[in-house]
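Omission of a single protein chain aside, the complex is shown with its protein chains in their original locations.
For subunit A:
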Amino acid sequence: MMNTPQQVKNPSSSLKSRFITRFLGALTKITAEDPISSSSPTRIFQRYRRIKVASNKSMAYSVRSRRIWSRAMLSRFRSRRSAFSGRRSSVKTTNCTTSPPPALIKVTINEKKTAKGGLDMQTDELRELVPGGEAMDVCNLLDETAHYIKCLTTQVQVMRKIVDFYHLSK
């Protein structure tokens, strides 16, 4: 089992431990609500989706509203929850990303082409990948992207260790 000793107390290690606590709690809940005997493909797929959402949610909640991207993500979760509350069965699965309609994007590209040497055009792709990226100015976008990447790598790191643990314990 790989050990990465983190003796230094820094903010990112408490973010990591908050994420671990939340995510493990979610995993326990997901496993408890699902009878282990019935592992049909549908069940497994539902579980996969719940785990993925739990992972992203756990990270967003661990960051709380300190970041633009986490705030955007949290409001996405809340609006999705209220959208689902009215209808139960066979709802079309909505994607995580809510990007602006294509027409809007095209107009923005034309406007920004004339300015700032095309930097704005280059960031368009990034804006779609970072939650809340559409409304950020370039400085915020780059700063938020750096933080978002750090959080994603923490997510991946923790999830890998959990997978390894379950592999070893079989």
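The criterion applied here is as follows: a contact is a pair of C-beta atoms (placed from the backbone, for glycine too) under 8 Å apart; a residue touches a chain by one contact, two chains touch by 3 or more; residues count from 1.
One rule holds in what follows: contacts and distances are computed from a predicted model.
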| item | value |
| --- | --- |
| Per UniProt record, name of the chain withheld from view ["RNA polymerase III subunit Rpc25 domain-containing protein", "Ribonuclease P/MRP protein subunit POP5", "Importin subunit alpha" or "BHLH domain-containing protein"] | "BHLH domain-containing protein" |
| Interface with the undisplayed chain - residues on subunit A | 1, 3-6, 17, 20-21, 24-25, 27-28, 30-32, 34, 36, 39, 43-45, 47-49, 51-52, 55-56, 111, 115-116, 119, 122-123, 125-126, 129-130, 137-139, 142-143, 145-146, 148-150, 152-153, 155-156, 158-163, 165-167, 169-170 |
